[in-house]
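The complex appears here minus one protein chain, its other protein chains still in place.
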Amino acid sequence: MLDIQKITKIFNINTVNENVALNGLSLTLNDGDFVTVIGGNGSGKSTMLNVIAGVYTAEDGKIIIDGTDVTGLPEHKRAPFIGRVFQDPMMGTAASMEIEENLALAMRRGQRRGLGWGITQTERKKYFGLLKELGLGLEERLTSKVGLLSGGQRQAITLLMATMKKPKLLLLDEHTAALDPKTAAKVLELTEEIVSRDKLTTLMVTHNMKDAIAHGNRLIMLYKGRIVIDVEGEAKSKLTVEKLLKMFSDVSGSDEADDKLLLS
Amino acid sequence: MKTARILIAPLVCFLMIFSMTACKEKAPDSYVVGISQLVQHVALDAATKGFRDALEEKLGDKVTFTEKNAQGDIPTCTTIANSLVSSKVDLILANATPALQAAAAATADIPILGTSITEYGVALGLDDFDGTVGGNVSGTSDLAPLDQQAQMIKDLFPDAEKVGLLYCSAEANSLYQVNTVKGYLETLGYSCTLYPFSDSNDLAAIATTAANDSDVIYVPTDNTVASNTGIIDNICRPAKVPVIAGEKGICEGCGVATLSIDYYDLGYATGLMAYKILTGASDISEMPVEYAPNFEKMYNAEICEELSITVPEGYSPIEG
Partner (left out) sequence: MTLNPLDLIAQMPGALAQGLIWGIMAIGVYITYKILNIADLTVDGSLCTGGAVCVVMIMNGYGVTLSLVAAFAAGLITGLATGIFHVFFGISAILAGILTQLALWSVNLVIMGRANQSINVNNYDLLVSLRYLQEVMKGARPFYWSPIFVVGIFVLIIVAVLYWFFGTELGSSVRATGANANMARAQGINTDSNKILGLMLSNGMVALSGALLTQYQGFADINMGRGAIVIGLAAVIIGEILFFKFFKNFALRMLSVVLGAVIYFVVIQTVLWLNFDSNYLKLFSALVVAIFLAVPYWKKKFTPFSPKRKGDADCA
């Protein structure tokens, strides 16, 4: 489903602050893979997602989604293939617009937007049903402005918007990091539900090693812009945090496991 | 507070309806004259003063003035016109073209006298302007004989070859003046170039170019030039390029000589016209546009001396 070939992304090229964020990174995802991505700060996790989505253009390499080479496409043209949830709950929705308007925007992802009416009555019934499944009481508040909602509620809606139209690829960029533990757990639960129900190919970046091990069928770890650990299936289910940490220091040749990795 | 807001709407409506029926009390034989002036500068101010003096001399206590200045803001000209017409003044003095246009759009009944307007046909979109505007409009024009101004350049600078004509492209009357003067100058054998600037911000740059490429510079009666003579002087005097000005105020600021009309006299003449209209002695629709009563050849002694220009006979120095 996803084929990344030797992607290199360098920030501030040829300056004092030059930073090689992705260093010839290659990755292939099969249909239905649910991959968790971990790594220290600056390892390139978010950059990788952003390059796939088209927010950044890579210096070198190719990105192929379900057989289509999207490397040259701008962000909004790749959007039909991709659903995204961001770390910042503010980023995934338009605060000044209503819940149903946000959902309607997501519904039309990949379609030409013409002068048809923005939201139809049939749609509203559909959104009601979808929101009810989330179990957060949001279906009663279809016309509330999103800005009134809490961070967790907004992430739930962003998740819904990202998965409503069964994207080929779901990109989750530390989407529970800014939430309190209870809400984070709830959102993760929703994520698991939706991904397994729709069999979505998913890349989930997380700082939390336990979550990375508990969810998904494959785990990769990034270090200095490259993939240094790639574990799947049986091997992954046998992982523990201690084993993971040891693998990491073996591969990176240092004790460089940062606080977040250790403490989560 | 919300209830207060709900009350305001019908209150405003009521006031509007009431205003349509309201009448004004007025003492008989007394006149209210409205003055709409575009912007403040020496020439326009002088014209207004002349106008007021004339009417005060003739009518004494029987005349009161409502004087409004738009401070150069075009939309305000319309607001002022609305203000004067709604207050039902007896006569309107419109000082400068946009003020005249706004007033003429506002009323076809109240007599309007323009002043400091160069060309009425152009200002009011009249195709066959023959000197009388008609309707409720007349006034005075500050057009000095442009052929005599061109001749003045010939008198003072017979050996010069290139004349630069500096003017503001935003001024309605300036293009007309410079084109006419250009025609006369070319007949007299000069080669002419136009140097338009858009406002006081690019005046310096354009003036510098003009000074570099010209032997003599001509500036017409132009409001923006009049407000910025300092800039022109600071460029032309060091460059030793003499400036012939279209009117006295400009000449005082930066010019060598001018064929001057006195804006005070122009305003005064307008005041006399107003007196005739107010007292019913004349009908405005039949009054032709009047021109400045006197032309005087004047020179600026200080600048002439610095540029070593000898002034021929017949010129008087500008005082003060």
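In this document, chain identifiers A and B correspond to the written order of the chains, with residue numbering beginning at 1 in each.
Convention: contacts are C-beta pairs under 8 Å (C-beta built on N, C-alpha and C of every residue); 3 or more make two chains touch, one makes a residue touch a chain.
Computed from a predicted model, the values in this text were never measured in an experiment.
Judged over the whole assembly, touch between the missing chain and the shown ones holds for A, B.
Of the candidate positions A:Ser43, A:Thr71 or A:Thr93, contact with the unshown chain belongs to A:Thr93.
Across B:Leu124, B:Leu146, B:Val178 or B:Cys192, the single residue that touches the chain missing here is B:Leu124. Within the full complex, the residue among B:Ala54, B:Ala81, B:Leu203 or B:Val216 touching the omitted chain is B:Ala81.
Listed here are the chain A residues that touch the chain not shown: 53, 75-77, 79-80, 82, 84, 86, 90-97, 101, 104-106, 108-111, 113-118, 145, 147-148, 161. Residues of chain B that touch the chain left out of the display are 1-2, 5, 12, 15-16, 18-20, 22, 24, 37, 40, 64-69, 71-83, 85-88, 97-98, 101-102, 104-108, 122-126, 135, 168-172, 174-175, 198.
As a working rule, only the chains that are shown with their structure count from here on.
Note on chain placement: the centre of chain A and the centre of chain B lie 70 Å apart, centres being C-alpha means.
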